[in-house]
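Input: one structure, supplied below.
A single protein chain has been removed from this complex, and every other one stays in its place.
Let's turn to subunit A:
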Amino acid sequence: MSEILKHIGVLVGGLGVTVELSLLGFVGAAVLGIALTIMRVSPVTPLRAFGTLYVEVFRNIPLLVFLFLFVFGLPDAGISFPLFTSEAICLAMYFAAFACEAMRGGINAVPVGQAEAARALGMTFTQSLRLIILPQAFRTMVQPLANVLIGIVLGSSLGAAVGVSELTGRVQILELQYDEPLPTVGLAALGYVVITLTIALVAGRVQKRMAVRR
C-alpha cells in the first residue's frame, strides 16, 4: 500500500488528464450536438435525415469499438493524431449523438403551441428557436446533459485500452508493477466518483437557478 502511495502524484496527474479529456470531449460534444439538434428539428428533410443517421450510427456502436477504429484504423488511411487528441475527438463525436438526444428531448418538451405562436408572429425558424424554444428547453436539458457529461467521464477510461495515459491507464500500470489491485483500482474508482458527484451537484444547482427565472 505504501508503495502505491509513493505514486499518488502519478494518479492525481492521471485524474487531471481524465478531467481534461472529459471537458474537451464535452465541449466538442455540446457544439456538435447543437448542430445535430438543429438539423434534427429543422424543416429541411436532408438535414433531418443526416442528423438522424449520425445519431443512430453512434448510438449503436460501442465506444471502445469506435476508439479502436479511430486509433488503429485511421492511420491505415493515412490520418493519425496523437493519442490524447484522438480520444478527445472520439469522445466528442461519440457523445455528440447523446448530447443531441438530450437537447432534442428538452426542445420536444416545450409545447408545440409556443413554436406556432412564434411562427404566427412572423419569426423565422432560427428566431423562434433562439428566442422562444431554447430558453424554455434549457431547464429540461440540464439533467440529461449532466448525464452525458458523466458518461463522458466514465467513458474516457476506455482510453486505457488504446494506451492513453489517463487515470485508468496509469492505475493499470501500477497494478501490473505491484500486483495490488485493491488499493490501486480502488483509488481510481474514488477519483471517478469524486468527479461525477461534483457534476451531479452542480447540475442540481444550475437547474434550481433556472427554475426561478422561468
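Basically, contacts are C-beta pairs under 8 Å (C-beta built on N, C-alpha and C of every residue); 3 or more make two chains touch, one makes a residue touch a chain; residues count from 1.
We adopt the following convention: contacts and distances are computed from a predicted model.
This complex has a chain not shown, and the name its UniProt record holds, of "ABC-type polar-amino-acid transporter", "2-oxoisovalerate dehydrogenase subunit beta", "Iron(III) transport system ATP-binding protein" or "Acyl carrier protein", is "ABC-type polar-amino-acid transporter". Note that of A:52, A:136 or A:172, the residue touching the chain absent from this view is A:136.
Listed residues A:123, A:161 or A:206: the one in touch with the omitted chain is A:123.
Among A:9, A:43 or A:82, only A:43 touches the chain left out of the display.
Contact between subunit A and the unshown chain involves residues 43, 111, 113-114, 116-125, 127, 131-132, 135-136, 213-214.
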